[in-house]
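Heads up, one of the protein chains got dropped from this complex, but the rest are sitting where they should.
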Amino acid sequence: MNKKMNRKFDTKDFIANNIVPIIFVVLCIVCYPIAGYSPEYLIDQIITRLVRNSFLVLSLLIPIMAGMGLNFGMTLGAMAGQIGIVFITAWNIVGIPGLLLAAIIATPIAIILGWFCGKMLNMAKGREMITSYMISFFMNGVYQLVVLYGMGPVIPLHSDQVILPRGYGVRNTIDLINVRRSIDNFLQFNIGPVRIPLLTIILIALLCVVIIWFRKTKLGQDMRAVGQDMEVAREAGIKVERTRILSIVISTVFAAYGMIIYLSNMGTLNTYNSHSQIGMFSIAALLVGGASVSRASIKNVFLGIVLFHLMFILTPQAGKNLIGQAQIGEFFRVFVSYGVITLSLVLYEIRTRREKAESAKVLANAQEAKA
Amino acid sequence: MSEMTKPLLEMKSVSKEYNGNPVLKDVSFTLGQGEVLGLVGENGAGKSTLMNILFGMEVIQQTGGYGGQVLIDGKEVKFTSPLDALKAGIGMVHQEFSLLPGFTAAENILLNREPENKSVLSLVFGDRANTIDRKKLQKEAIEAITKLGVSLDPDMLVSEMPVGHKQFTEISREISKSAIRLLVLDEPTAVLTEKEAEMLLKAIENLSKQGISVIFITHRLQEILDVCDKVIVMRDGRIINELEAASTSINEMAKLMVGREVATSINPVEKDRKISDKVVLSVKHLWVDMPGETVKDVNLEVHEGEFLGIGGLAGQGKLGIPNGIMGLYPAGGTVTFSGNSIPLNNPRACLDSDLAFVSEDRRGVGLLLDESLEWNIAFPAMQIHGKFLKKYLGGLINWRDQGAIKEVTEKYIKQLQIKCTSSKQKAKELSGGNQQKICLAKSFALEPKLLFVSEPTRGIDIGAKALVLQALREYNRKYGVTIVMISSELEELRQCCDRIAIITDGAVSGILPASTPSEDFGILMVGKTKKEAK
Partner (left out) sequence: MIKGKSAKEIFDIRFFVRLGCILIIIALAIFLYFYGKQRTLYVDNWSTEINGVSYRYADWAEAQVDDLAASEYNPRVRRGIPLRGRTHTITVTTEDDNFNLIELDPVEFRLPADQSIISLPGLIAGLPVEDCIKEFIPEVVEIPGVSATDTSGGEEAAAEEDLFGDMSMDF
């Protein structure tokens, strides 16, 4: 009986391990003819969104490597990035220098927030994800306090573009006309109707290289070790706590840069909620790419973003063509993101348990063979 | 070099107490360079304490240090942390693997000692920004493996390795540390197959030829004869004898290991006790996946009214038997209790069929520490058999019968001489021995037909031990309840049991009447009969 199962096991296993990407691929294939978009349009859209989001999603890789799961705390990095953007908009610094300055301002904020988050997560080992999720909610409150009441009286910013007319607090929406697409437009060229923002692509490629290089460093090796077994790593003399904090700090800083790229591409900043869903969508995108709580690669990032966004471009139109309602796409976006995250978390648990049961099975097989 | 005259390691009358209980008394021995020393003894004989002292483990300092001297190269050393011991060239391979499953053998061997390429970035981001020199890592790992003299693929992931290779990886890691001079192997062969064990023994010989001394702790006495130069037999914290491996035998060692004078604090088992022939519990081909206590193939029959002992060395699987039957760990095989087969992996089904289990894990499984004694004793009986419940409205509403609970609790407190202020005291406030008695009382309250008792005397003092054993014996004799007691202490088993089964390597290696001389049990424990049979 067991032998028969073994034969089937491979395909079953493949589907079980890649259930999320497979669902998305199927959905996209179904929606594509219904939506009726031209391939050029789709490619252009996908490239735009790939460029917009990949830096954010890439920032999630390092904590996964360190065994800390999905870093919902990347929201903190997004906040830091937004604060940088608010400053440069208020100071009226434009173009690429503006974005660079925003990154410089965001870095120390992201480091401090990341360090704080890492400290907290060290106190809640084994429950990193829920803790980081809650920290992001908590810090959202602090962020709102700073932005809504601190900017103006405490942090001197005087700009009609940014500050509410009452004299303090940042406007709900800030037009980023000054930095809009400034990275993308630099060195941009077209292939037919498809726009290729070369500089952004170079930046993202650079980050990929950094991540690959990082895996080869001592710190990267330590993180992988810590991610597998904290106790063994500690026995070998690796500073486990510090390594874990560093992984969160690095992720937060990259998330801040990612947010800056994202906002400059979008062109508007929703001061009070741009960041709050960015973590959710980034994580969902990564999971759609076939990553799990414990394993993720650069490949997952790009595949995830492509599938996730293909879905969101196709479904509204498909919905409209099918039942005359475009809102179904918007509905899908939120519904699917949460669904994907839940599914992945559940699958991860099931897989871990199954692996544990495997050893018992081996023993049983040995037993049967003997008997 | 003075190593020819001065031994590498010398221990001079080392002693150690834990809370006034002496666990090591006047231990002295010497170990020369390249010598292989076998260290044998029952569980609790003081082997691990001795090694903890040698390694300067924190436990030792926390409990008041040790007496006597440890000398390396003739100079006294006092290690305060395992790192000091490492610096002095002492390495240890523990029983549990300390390996990362997702790393290759090479990565594990050089964990946190990876060779690095200097990079400019390290000036900004610190040393850890250096990249790892994979080629050199590979080379150094292979060097260590060759030094050990085993075949091990450095690129193989640990998770895909057979156990033996994991062991080799672990040992290679110790060897790859520079200046390693003394290697302590704690039961390295326990998890190995025969072939792997042979390879390991060869590797030990190899190391000894290269001038590395080895302390080899094992329960397999044949291995001691195969590789060791001399053997130290420990019992009750003392070195009983130091033997030349060439001129001793398994029988002699086994005798020395277990052969103590039987302390007759309790009357030995009545000789004329009649045990009925009726089999109440029969176990066939039981396997249990309990980490560290794997049961592979156990066949056992327990007679009605019998007091059966299950003994054996730690890690051989004796604890797995009750845990598996009671459904606490994944198990398979057939278990029949009074004619009905019991579904495995279902604790409730076991309890429903009048089986009870006193776990060795008092704090984890056995007791509700924050609850009162009454609650602890009555809860399982209430939950499982619906005892102590008053029924109202034709059974629709069940009310706890506080009076009956109190009564029964006080009965057991008296019977077992539990030291407590009242039956309302919280379980966590009691001493270990009294907690153990509560566990027993709890099981007695269930009024089972068969009771499993696992390590009932672990961690309690001698006086309490006698009481607990006494209570068990009485319970068996007076009420005719069948008891299966699992214990690592042979003498304890011999005091109360009718028959004793010895578990070796996850299977029953023999069942003997309790009156059999302890040497015979000792030989069963080290699995000699099995080897001879082969």
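Letters are used for the chains, namely A and B, taken in the order the chains are written, and counting of residues starts over at 1 for each.
Just so it is clear, a contact is a pair of C-beta atoms (placed from the backbone, for glycine too) under 8 Å apart; a residue touches a chain by one contact, two chains touch by 3 or more.
Being a predicted model, the structure only gives us computed values, none of them experimental.
Engineer: Could you tell which one of A:Ile130, A:Ile212 or A:Val334 touches the chain left off the display?
Structural biologist: Considering the complete complex, A:Val334 is the one touching the chain left out.
Engineer: Which residue, A:Asn17, A:Asn178 or A:Ser294, contacts the hidden chain when the whole complex is considered?
Structural biologist: From the options A:Asn17, A:Asn178 or A:Ser294, the contact with the absent chain belongs to A:Asn178.
Engineer: Just one of A:Leu164, A:Leu203 or A:Leu343 touches the chain that is missing; which is it?
Structural biologist: Touches the omitted chain: A:Leu164.
Engineer: Hey, which of A:Trp91, A:Trp115, A:Phe186 or A:Tyr348 is the one touching the hidden chain?
Structural biologist: A:Trp91
Engineer: Need a quick check: the contact residues on chain B for the chain that isn't drawn.
Structural biologist: Listed in rising order, the touching residues are 122-124, 126.
Engineer: Which parts of chain A face the unshown chain closely enough to count as touching?
Structural biologist: Counting only chain A, the missing chain is touched by 53, 88, 91-98, 100-101, 104-105, 144, 164-166, 169, 171-172, 178, 266, 270, 272-274, 276-278, 281, 312, 330, 333-334.
Simple rule for what comes next: only the chains that are shown with their structure count from here on.
Engineer: I'd like to verify one number: the distance from the centre of chain A to the centre of chain B, where each centre is the average of its C-alpha atoms, in whole angstrom.
Structural biologist: Distance between chain centres, rounded to whole Å: 47 Å.
Engineer: If we count contacts the way the header does, which residues on chain B are in touch with chain A in the complex?
Structural biologist: Answer in residue numbers: 83, 98-103, 107, 111-112, 114, 116, 127-132, 134, 285, 287, 289, 294, 296-297, 330, 332-333.
Engineer: Using the touch definition from the top, list the residues of chain A that touch chain B in their complex.
Structural biologist: The touching residues are 213, 216-219, 221-222, 224-225, 228-229, 231-233, 235-238, 357, 359-360, 363-364, 366-367, 370-371.
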